[in-house]
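In what follows, a structure is listed as structure tokens, so that the remarks can point back to it.
For this depiction, one protein chain was excluded, whereas all remaining protein chains were kept in their positions.
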Amino acid sequence: MSASTRIPPIAQPFVSDRAKKTLDLVEEFVEKECVPAEATFSAQLGEGEQRWNTTPVVIEQLKEKAKKLGLWNMFLSKSHFTQGAGYTNLEYGLMAEILGKSKLGSEATNNAAPDTGNMEVLAKYGNEAQKQEWLAPLLEGKIRSAFLMTEPDVASSDATNIELNIRREGNEYVLNGSKWWSSGAGDPRCKVYLVMGKTDPSNADTYKQQSVVLVPAGLPGITVHRMLNVYGYDDAPHGHGHITFTNVRIPVSGMVLGEGRGFEIIQGRLGPGRIHHAMRTIGAAEKALEWLINRVNDDRKKTFGQPLSAHGVILEWIAKSRIEVDAARLIVLNAAIKIDQGDAKSALKQIAQAKVLVPQTALTIIDRAVQAYGAAGVCQDTPLAYLWAGIRTLRIADGPDEVHLQQLGRRENKSRRDAIAAKLKWQQQESDRLLIASGFKAKSHL
Amino acid sequence: MSASTRIPPIAQPFVSDRAKKTLDLVEEFVEKECVPAEATFSAQLGEGEQRWNTTPVVIEQLKEKAKKLGLWNMFLSKSHFTQGAGYTNLEYGLMAEILGKSKLGSEATNNAAPDTGNMEVLAKYGNEAQKQEWLAPLLEGKIRSAFLMTEPDVASSDATNIELNIRREGNEYVLNGSKWWSSGAGDPRCKVYLVMGKTDPSNADTYKQQSVVLVPAGLPGITVHRMLNVYGYDDAPHGHGHITFTNVRIPVSGMVLGEGRGFEIIQGRLGPGRIHHAMRTIGAAEKALEWLINRVNDDRKKTFGQPLSAHGVILEWIAKSRIEVDAARLIVLNAAIKIDQGDAKSALKQIAQAKVLVPQTALTIIDRAVQAYGAAGVCQDTPLAYLWAGIRTLRIADGPDEVHLQQLGRRENKSRRDAIAAKLKWQQQESDRLLIASGFKAKSHL
Amino acid sequence: MSASTRIPPIAQPFVSDRAKKTLDLVEEFVEKECVPAEATFSAQLGEGEQRWNTTPVVIEQLKEKAKKLGLWNMFLSKSHFTQGAGYTNLEYGLMAEILGKSKLGSEATNNAAPDTGNMEVLAKYGNEAQKQEWLAPLLEGKIRSAFLMTEPDVASSDATNIELNIRREGNEYVLNGSKWWSSGAGDPRCKVYLVMGKTDPSNADTYKQQSVVLVPAGLPGITVHRMLNVYGYDDAPHGHGHITFTNVRIPVSGMVLGEGRGFEIIQGRLGPGRIHHAMRTIGAAEKALEWLINRVNDDRKKTFGQPLSAHGVILEWIAKSRIEVDAARLIVLNAAIKIDQGDAKSALKQIAQAKVLVPQTALTIIDRAVQAYGAAGVCQDTPLAYLWAGIRTLRIADGPDEVHLQQLGRRENKSRRDAIAAKLKWQQQESDRLLIASGFKAKSHL
Partner (left out) sequence: MSASTRIPPIAQPFVSDRAKKTLDLVEEFVEKECVPAEATFSAQLGEGEQRWNTTPVVIEQLKEKAKKLGLWNMFLSKSHFTQGAGYTNLEYGLMAEILGKSKLGSEATNNAAPDTGNMEVLAKYGNEAQKQEWLAPLLEGKIRSAFLMTEPDVASSDATNIELNIRREGNEYVLNGSKWWSSGAGDPRCKVYLVMGKTDPSNADTYKQQSVVLVPAGLPGITVHRMLNVYGYDDAPHGHGHITFTNVRIPVSGMVLGEGRGFEIIQGRLGPGRIHHAMRTIGAAEKALEWLINRVNDDRKKTFGQPLSAHGVILEWIAKSRIEVDAARLIVLNAAIKIDQGDAKSALKQIAQAKVLVPQTALTIIDRAVQAYGAAGVCQDTPLAYLWAGIRTLRIADGPDEVHLQQLGRRENKSRRDAIAAKLKWQQQESDRLLIASGFKAKSHL
């Protein structure tokens, strides 16, 4: 069964025939080209320090193949951008699920974070010069980029806390401060940072203090002084940098959109990216389920005379995983449609639902697969442990689950409480009216 | 926001304008007519033994209103039946959600179980005489019916275990055996039982031993010897009967479809009914969420100076409930579409997913609402405790969750293991080929 | 294996030989006398209104037997009271577990709530006349009592919210207000209410406004105007009353301890009672596990050719239940020892742990048993549904789980944060010192 035939019936009306064809092509490309290339990618990357200076040849070869196949920049949705491959968020979402099954898939097709979000920012908010300088090579996959927002010394999940200072001096901005979790900053091809900082830290409106500027990597004063691990993985050459800025100077032309408009930019940046992450995560969960199924039918791995697949507990894991991943996928697809029909802002609630539900679902499923593999599951012999670690960060990145749940809960409560109170009150009165009309006493109510 | 505007974007293409109008009408009928009538229904039912002999006037009045509004027999899907109101399973599913918000909703619109399933059986498998005698008055809401399958002495979740004996003697069948959980058998308007039993207990094919016969209630030899409780609730006048058959004689014309075809009948009966149950349960979960929201904003219920809605834990309950119920709904709607596009058999997997996911989801949400209400939540002053108890039985009825999970797991495993094994094997070989081609050693594999 | 041989090794040093003998006697009494008498109790109670006016003979017979066996008032711990049977809280806790296996056990041995807490209050805070009038007959099991605290119109989990007014007029107090969940008030033998209300509602210290007074049941102005259900159970004849007080007059001699000392009284009342509830709940969980085991080995309940006990999922339920109930029991026993070694106040943390952990654990286990029984599990044919409903209220009574968790969390945090911060800070500095001493650079720290 090809990917296009596995689209849930309820989503079918939203997928064009062209997108279905592309989807199947993506699947073939990922399963037959990307997954088998992963080991070579690691081997070409090498060992030790070299891993931060190398671009494995195999990834550039995959990119060439993908371009020829027309599998390029599918993430830029046709309703909001003109530079993409002409698919909706829903359609690309289905493709992103497949891309999530190989760690090379997204990059090979130029759909990899954080470049995708950065390209959206530049396409949406950049001026012509900025587009020329940075968007063009990004769209072609010639350079890579990073988005520097999180800081080590504050609670960045509340972005008003961000402290990196951007001070104007004549025709320049001078940057001072620290960033970490600057993902992608390790890659030798990473040529530009989009840096969020404060140009107006004393503005009474705490949402107007921030700006986003474009900073060429390697400027004097920039120190990438260490790379952070994710459960022991360093994600080289991509990496997660801890970077300090000491009197880093950029021309004023590096300002995106205008001073004080940083919040506007990060809010515009988040919606579709969350759908991409969520759908890739769905793909990872499906991959884990495939590996789980493969293990439990392994004839060499019988216990007490039976393959693992004969054990009821394992069958329940498979069944629950199937239900949970299918439910999570529908939540994401519904959010994607909502974006397609309006914009990310109108789909805030649906996006937040996907943001919270999907990583937790996938972690549960992957962890079941780890457990089924036993010792093999936690080591480098399956993709499971690495997938788990990466997805674990999604419960934290762009705001921890708890922040999103508080916001979702508050919004649901505020938007509905008055109408609900009025309805229940009216129903009680009407109920009493009917009781009395039928000769009974009114009830006591809470 | 009316019900039609709350349809998830992803489901919109499947709902006709006519169905949207009806949906809003259902909502108005349920919220403004049915819910307020519940207290009067209970009052008219009275106390003690009388509760099993009374048909509250108010329900018959609601039925008249519903008929006039055209809200009648919506459950019979237009693609599979001609006698219904002309909606798809998806469309009726959305209506069933609303009906689930009042315990009078389904009956008032003649969409109540077990009559719905029984009408489907008669419409699908009954002969003309049987339709004339039983289907016609059921469709008009003049009588009610029960489906007698579960037996106290065997594990009925495996229906081959059923033992009630149906022996042919001349032009009659003679029934002997016990049934319980004969839901609806308590109602004085219940005039016919569809009884599953064995006509051929020694048939080598254990799926050919069973038949379904039509048995008029009240025949000699039938004893409804007690009514069963559900967590203390007796569900009068509907009730759950424990019934014995001692040489009960019916004419051979009472045989449905033919001897030995009982399994065929029960399998045909289950699909849409599970969607109905699931969507009513979604409605119950939404109702619980409304009551929860109402409570946590109650100014009289402040603790330590704050309304409950200011507490983070409560906001998380609201948010999680919103996510969970939305995900569960999409699973059911997707299953309904699958039935609409084919039949229940082709949607077995999707139906089973809904069957397992929805009650567990709803129980969790209702239980949160109970907890928010404190003592009020467990008693008769909110609808919560009663909703919980009823839905708790859905994890058992028509097969416990565990049986469905085993079947889902087994099916997923069997249908996919060979293709997965082949793919992973090929990918390993291709991976090694690429490694070697690039000058590296092949990897060791599990 | 008798009960005394099942005492966890870690608890053995705390149980005297005398207590072990009594424990085994309790078990014999409960399993051989109380459990078999339950059906007769229900039958003697009868139907309808009569159930609130009847004292089944069988319970009084059991009380006589228990008294003769010396199984009487074991709850009054020897370190804090002189009127009891001379056991520690730990020892009685073990007995309470056994008593929890029959709904007649506690009352038959005069260890039933709310009388136990009320006897503690009277023994601790009552004057001689109060002891003479009410404690003496309670200790003899001649009358029963209720504790009226919860009110329908406020959030009673914050007891400062309580509003019932107690106004002094000359030599009398005049009571006005509403109470509900007055458990035990339905029993015809209930002769006295301990009523919490406000004598000084404008006192600046919100913990000095309340008092507890003794109110003979049946005084003019008292209306028990309805009984509340727990799920569908009314718990007759015990019951949970909704009671209003309209100018109810009692002599000033009914004041316990003194005006404004209500909080002192309810705090002194809660500790051991929570241990009792928790251990009875452990007993209920053990009972559910026994019923579960019995079901899954029932040869008549085979599915697909196997008894349920051959299914891995069921075996996992049994194993998890065993682990969970054993862990929960140790938490309660540890709390009981802490009370025995000091008092309830010094054991606040341990008691709160038991209060939260035990009901959730038991509900999970009972629900598994319900699920294993299928339809039989939710109805009157097993004790499971009734046990579940009763224990569900324990997550709410005496403050909902959430309030206890907030307090536990806050206490843990406050009492430890400074020491932890100092330690971690010191360790970082020492770590850096060692690094530098060994010729390395100091690390960056969070």
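Going in written order, the chains are labelled A, B and C, and every chain counts its residues from 1.
In this section, a residue touches a chain if its C-beta (ideal position, glycine included) is under 8 Å from a C-beta of that chain, and two chains touch if they have at least 3 such contacts.
Bear in mind that the values here come from a model prediction, so they are computed numbers and not experimental data.
Student: What chains on display are touched by the one that is not shown?
Tutor: When the full complex is considered, the omitted chain touches A, B, C.
Student: Of the listed residues C:A136, C:L219 or C:A421, which contacts the missing chain in the full complex?
Tutor: The one listed residue touching the chain not shown is C:A421.
Student: Tell me which of A:T150, A:N334 or A:S431 is the one touching the absent chain.
Tutor: Per the contact definition at the top, the residue touching the missing chain is A:T150.
Student: Going by the touch rule given at the top, which residues of subunit A touch the chain that is not shown?
Tutor: So the residues of subunit A touching the missing chain come out as 47-48, 150, 152-158, 161, 180-181, 228-234, 240, 300-304, 308, 311, 313-314, 370-371, 374-381, 385-386, 388-389, 392-393, 395-397, 400-403, 406.
Student: Tell me where the left-out chain touches subunit C, residue by residue.
Tutor: 8-11, 13-14, 31-32, 35-40, 43-44, 57-58, 290-291, 293-294, 296-297, 309, 312, 314-320, 322-323, 326-328, 330-331, 333-334, 337-338, 341, 353, 356-357, 373, 376, 381-382, 402, 404-410, 412-413, 416-417, 420-421, 423-424, 427, 430-435, 438, 440, 443-446
Student: Contact with the hidden chain only, please: which subunit B residues?
Tutor: Residues touching the hidden chain, for subunit B, are 152, 226, 242, 311-314, 316, 444, 446.
Going forward, only the chains that are shown with their structure count from here on.
Student: Among the chains here, which has the CA centroid at the largest distance from subunit C's centroid?
Tutor: Result for the farthest chain: A.
Student: With centres defined from CA atoms, tell me which chain sits nearest the overall protein centre.
Tutor: Of all chains shown, the one whose C-alpha centroid lies nearest the global centroid is B.
Student: Per the centroid of Cα atoms for each chain, what is the distance between subunit A and subunit C, given in Å?
Tutor: One centre to the other, that is 48 Å.
Student: Approximately how many whole Å separate the CA-defined centres of subunit B and subunit C?
Tutor: 37
Student: At least two partner chains per residue is the criterion; list those residues in subunit C.
Tutor: Expected reply: 152, 311, 313-314.
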